[in-house]
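Have a look at the structure that comes next, please.
A single protein chain has been omitted; all remaining protein chains appear in their positions.
We just call them A and B in the order they show up, numbering each chain from 1.
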Amino acid sequence: MGVHAKQAGAVAAGLTIPTLVLADWGINMPAGVTATSNDIYGLHMTILWICIAIGAVVFGVMFWSIFAHRKSKGHKPAHFHEHPLVEVVWTVIPLLILVIMAIPATATLVDMYDTTESDIDIKVTGYQWKWHYDYIDEEFGFFSALTTPRDQIYNRTAKGEHYLLEVDNEMVIPVGKKVRLLLTANDVIHSWWVPEFGVKKDAIPGFINEAWTRVDVPGVYRGQCTELCGKDHAFMPIVVRAVPEAEYLAWVDEQKAAAETERELTQKDWTMAELMERGEGVYARACAACHQADGSGLPPAFPALKASALVTGPADGHLEVVVNGVSGTAMQAFGGQLSEADLAAVITYERNAWGNNTGDMVTPKQVFDFKNQ
Amino acid sequence: MTSNKRSTGRVVTWCMTGVVGMFAFGFALVPLYDVFCDITGINGKTGGRYQAGVTDGEADSRLITVQFIAQNGPEMPWVFRPMTRNIKVHPGEAITVNYYAENPTDQAMVAQAVPSLSPSEGTLYFHKTECFCFTQQALAAGETVEMPLVFIVDKALPEHLRKLTLSYTLYDQGKLQQAAADTTVAASTNGLAVGG
Partner (left out) sequence: MSAVIDDHTQEHDHGPAGGITRWLLTTNHKDIGTMYLIFSFSMFLLGGTFAMVIRAELFYPGLQIVEPEFFNQMTTMHGLVMVFGAVMPAFVGLANWMIPLMIGAPDMALPRMNNWSFWLLPCAFLILVSTLFMSGGGPNFGWTFYAPLSTTYGPPSTTFFIFAIHIMGVSSIMGAINVIATVLNLRAPGMTLMKMPLFVWTWLITAFLLIAVMPVLAGVVTMMLMDINFGTSFFDASGGGDPVLFQHVFWFFGHPEVYIMILPAFGAVSQIIPAFSRKRLFGYASMVYATGAIALLSFLVWAHHMFTVGIPVAGQLFFMYATMLIAVPTGVKVFNWVATMFRGALTFEAPMLFAIAFVILFTIGGFSGLMLAISPADFQYHDTYFVVAHFHYVLVPGAIFGIFASAYYWLPKWTGYMYDESLAKAHFWMSFIGMNLAFFPMHFLGLAGMPRRIPDYALQFADFNMISSIGAFMFGATQILFLLIVVKCARGGVAAAAKPWEGAEGLEWTVPSPAPYHTFTTPPVVE
């Protein structure tokens, strides 16, 4: 099926828009890099061709009538208005075609529900509006959020190559291994989709779903959230890097070491400048979507932080809101999402940026104590 | 026209009966769905306390992996994790594992763990005889607790299922209880009665 189907797809595309076939105009489903995605692609092309064939017959008869049986050509209407045999035939034939379609569809579906033992389990949690990947057996995890700058989105600078499809922390998997994904969500329903894998599954709060994939070709694969999840639904992409196993193992070690460093960062003595610098980055990543890069917010839903009474008031109040969120509003609890160092940095940044010159410095240690008081 | 009037009245009565019936059916779908899920296990929500005997006869020779994961609901500051990540079990044997919970805040809080099992097909064959999710958990400020879970994987577990993942999502019940206290409607269908 594979190669023929691709050629056929190209031909079909060529017929539809003869002059506009350009390499970067995606017009068909990608065949992808997994057995599942290839099966789906084959199924898709088979059904497409069956539909085109049926369409050609039905529309052929119709256009023949339109051209040959017009009153202006003096055609006199016939008088038939039923024909039991024909009616039975055109009920039974479609039924048979459907059975032919259903057979490969069933086989592919059963394959997708393969529950045999996996090599790696990753828990994927959807948040408004980022993903969290937990490498369950390796005991580390991280958030993965959009890195496209707001300036590109608001057309103030040129858009990059992977506009809206780039993240800070990619999910990394080894090639040739069965990766089992356990999906859930923290707030609303999200849906995790990487077209090249042929995997799309909803992440539902309070429930756990599973899907699996085995990627054969190393590379970077991009996808998006496909269930409307609120304001920034368009801005929570998925990036998966499939690498050879050795590289994957090295990456895992790195992640474990980084987790250790993170713990050390909490203990370290920070200077104001270091915190401000780190804070600016964290703010752009975690806060600017709602409160805006200049701290002006989008009232009433997203209050301004610039000259805000809360932000320029006592540090504990500010900590409380950032760490635990404000229930009933869009303000989430960042306590579980950001590290102590990041929380301290962003709070320090907010208290000293945009003319909020409180001069306060909040250290990771203080955040740690606040969380555990 | 009179016979028309009468039959129109009849049609309207039938239609209204249909409308009321379908409105009720909409609500009946809620318990029906729960019953349907209990029978087929389609939504992965594990059942309540298992009443049958703990062991009947010998355990199966198969080894099944049971995996435990945990996550917090929104705005839930507790530390909550399984104390065992994976365990190999023979279907038929009763196994005890523990989850760890800690309330790091300076206030007493009440939480409810909501279970979910994947693949959902396995729900029917996963029995809990003891679980912290059967009740709400109240922890004082700074308190920690180890919460037990006793389960049996049914010997009737289909061959193709080799790994079951049990997930708990921990929700802060404070807000919910406040809302429930405001009204009596909360007693309806689902209310707070989490089966676990």
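A few points about this structure:
Here is the rule we go by: a contact is a pair of C-beta atoms (placed from the backbone, for glycine too) under 8 Å apart; a residue touches a chain by one contact, two chains touch by 3 or more.
Keep in mind the model is a prediction, meaning the values are calculated, not measured.
Along chain B, the points of touch with the absent chain fall at residues 1, 4-9, 11-13, 15-16, 18-23, 25-27, 29-30, 33, 40-45, 73, 112, 114, 119-121, 169, 171-173, 176, 179-180, 182-183, 185-186, 188-195. Not every partner is drawn; the one left out touches chain A at residues 16, 22, 24-30, 37, 39-40, 43-44, 47-48, 51, 54-55, 58-59, 61-62, 64-66, 69-72, 75-83, 86-87, 90-91, 94-95, 98, 101-102, 105-106, 108-110, 112-113, 128, 152-155, 159, 161-165, 187-189, 191, 193, 195, 198-202, 204-207, 209-210, 222-235, 298, 300-301.
Going forward, only the chains that are shown with their structure count from here on.
Interface of chain B with chain A (complex): residues 43-45, 65, 67, 69, 71-77, 85-86, 104-106, 114, 116-119, 160-163, 165, 167, 169, 171, 175.
The touching residues of chain A, when paired with chain B in their complex, are 113, 115-118, 121, 123, 125, 134, 136-137, 180, 182, 184, 186-187, 205-210, 323-325, 327, 332-333, 335-336, 371-373.
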